[in-house]
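Accompanying notes for the structure given below.
A single protein chain has been omitted from the complex, and every remaining protein chain is retained in its original position.
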Amino acid sequence: MAVKKTYVVLSSKGGVGKSTLSSLLAFYAAERGARAGLVDLDFTNPSTHIVLGVDPREVRYVEEKGIFPALVGKLRYVTPAAFTRDSPLPLRGENVSRALFELISILRLDGLDYLFIDTPPGMSDEHMDIVYRLGEVVKPVVVTTPSPLSVSSVRKMISLLRESGLREIFLVENMGGGGLADVFKEPGITYLGYVPFYPGFDNCIGSLENVRRCPLRSFFESIVDKLVSEG
Amino acid sequence: MAVKKTYVVLSSKGGVGKSTLSSLLAFYAAERGARAGLVDLDFTNPSTHIVLGVDPREVRYVEEKGIFPALVGKLRYVTPAAFTRDSPLPLRGENVSRALFELISILRLDGLDYLFIDTPPGMSDEHMDIVYRLGEVVKPVVVTTPSPLSVSSVRKMISLLRESGLREIFLVENMGGGGLADVFKEPGITYLGYVPFYPGFDNCIGSLENVRRCPLRSFFESIVDKLVSEG
Amino acid sequence: MVHEWSLAEALLRYVASVYGPRIKTLKLRVGVLQSIDKEVLLFSIRELAGLYNVSLGDVVLEDEEAVFKCNRCGYEWSFNPGDLGEEVRESIHFLPEAVFAYTRCPRCGSRDFKVVKGRGLEVAEVVPG
Partner (left out) sequence: MVHEWSLAEALLRYVASVYGPRIKTLKLRVGVLQSIDKEVLLFSIRELAGLYNVSLGDVVLEDEEAVFKCNRCGYEWSFNPGDLGEEVRESIHFLPEAVFAYTRCPRCGSRDFKVVKGRGLEVAEVVPG
């Protein structure tokens, strides 16, 4: 994968906004002219296509010495939901791991400036593959809400990322008001910003028009800015 | 497991409230005099102890021809976090599966009226073990929020549960207002009720006092009532 | 269906790193699950050997039947992607694990099964020299 920068959006806690964040960061980055990509690696529960309003049964990949991502607006996009026609895909961890390596070995992402990867919650096969085998080429963007259930979960994940040798960890606070900047003020953690809780969030997802007109857009864009300038 | 009824709280979507729901249903059932138990099977991200305000380093199990759950108030409680001293536990799926069968084979839950099981998001090893190996002895309680990301995810899980032969599926709407009762009005699905979104929810968790005084308590209790009377 | 190129690339890199740049015979097992195009694969391997300066003698490709075994009831069956529609076959071509979305144990209906063999491309034998 000859990509300039690969950000993997992680959180051991589910429902904190990994899929929306990875989708919107990638989409806004592409809208602003960067060559940006989004790869959904949540095999048993892919959902970035719902965020972007893409029907996975319509996604077609071009094959040429590998496969090229589909274009969604200006965004290069890959989701495993396209291979399952959006049907349920229960997979044991060993198969998740095989699928992950299969997919990244056939993808042609050459020339991308920024690649965003969405991942499932937990700390299992995908996370171990990413941390222990792809750790040298990815930059972790950890997402949490201010809830104690999320903060304590994410602390454990951060301690694993650290001990594995990842020295630069980005943090995003979702559905919060900026209060976690102080909580995670530690060497090695770069706080990228927060996105407030927005009760009408369903209007920010589901179609490219919704995504473009999302009232929270400036929050996501300032996170993109910070990422691009920091690392 | 000689338990009268075992409810497994499931959702392929993360962050919909599986852990809070399983904890509060079990706790309120126990407070009302039933012999109720709670087993946390989210090995890589256990969180019911945070909901209940239990320090997993203080949990001690009594061993006698197996292990007996700890007592939390009147609730019989088992969490894998007690075996890890609450440190991170990254596990590949094959090890999750081994841990799951080890734990349920040594637990002594004889004489319980109701057992609630918390599970992780996704559709992977734990879910396949539960559905395909324990399907005859558990009753699925599926949780979803009204968000399209959750509803579409949960639809896939329900279709898997159905095709595996599970004929009675319970559904709880969390962080909603009752609108999903109609959406999931299908033969084989019993809608148990809803729990509204409550911005001060952090005050409902973190200690037994918080749990006891939670303003949403009546919503959870009416779900317990419906469960007990329906199946 | 020319992502055979990337399969060939991964394979050739692996073989050259383990056995060095001179290979007399390369024998491969091609699992039928992935519906790999053997002509394209062979062409890609030869092209890539040239690009990577790997001297390559005989290349032998043999089909391997796809066999699944149910984790619930133990039933074992042979799976033929030819029985599927073109679109589904192509999905599995790209992502073999997509098969879990389309297939269940013919005896008990479970989706919890193992791909015992025939998933993808495997090295059967390498004779260096």
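Going by the order they are written in, the chains are A, B and C; count residues from 1 in each one.
Methods note: a residue touches a chain if its C-beta (ideal position, glycine included) is under 8 Å from a C-beta of that chain, and two chains touch if they have at least 3 such contacts.
Note that the coordinates shown come from a computational prediction; the quantities given were computed from them, not determined experimentally.
Peer 1: Please identify which of the visible chains the hidden chain touches across the whole complex.
Peer 2: Listed by label, the shown chains it touches are A, B.
Peer 1: Out of B:64, B:136, B:182 or B:209, which is the one that touches the chain we can't see?
Peer 2: Reading the full complex, the residue touching the unseen chain is B:64.
Peer 1: In the whole complex, not just what's shown, which of B:7, B:27, B:43 or B:220 touches the removed chain?
Peer 2: Reading the full complex, the residue touching the unseen chain is B:43.
Peer 1: Sort through A:75, A:160 or A:211 and give me the one touching the missing partner chain.
Peer 2: Answer from the full complex: A:160 touches the omitted chain.
Peer 1: One chain is left out of this view; which of B:9, B:29, B:50 or B:89 touches it in the full complex?
Peer 2: B:89
Peer 1: Which parts of subunit B are in contact with the chain that was left out?
Peer 2: 43, 61, 63-67, 80, 82-85, 87-92, 95-96, 98-99, 102-103, 105-106, 108
Peer 1: Against the chain that's been left off, what residues of subunit A make contact? List them.
Peer 2: Considering the whole complex, subunit A reaches the absent chain at 128, 132-133, 160, 163-165.
The working rule: only the chains that are shown with their structure count from here on.
Peer 1: Just give me the whole-number Å value for how far the CA centre of subunit A lies from that of subunit C.
Peer 2: Here subunit A and subunit C have centroids separated by 30 Å.
Peer 1: Rounded to the nearest whole Å, what is the centre-to-centre distance of subunit B and subunit C, using the mean of the C-alpha atoms as each centre?
Peer 2: That pair's centroid distance is 41 Å.
Peer 1: Would you pick out the residues of subunit B that each touch at least 2 other chains?
Peer 2: Within subunit B, the residues that touch at least two other chains are 128, 160.
Peer 1: Going by the contact rule already set, what residues in subunit C reach two or more other chains?
Peer 2: In subunit C, residues 111-112 touch at least two other chains, as defined above.
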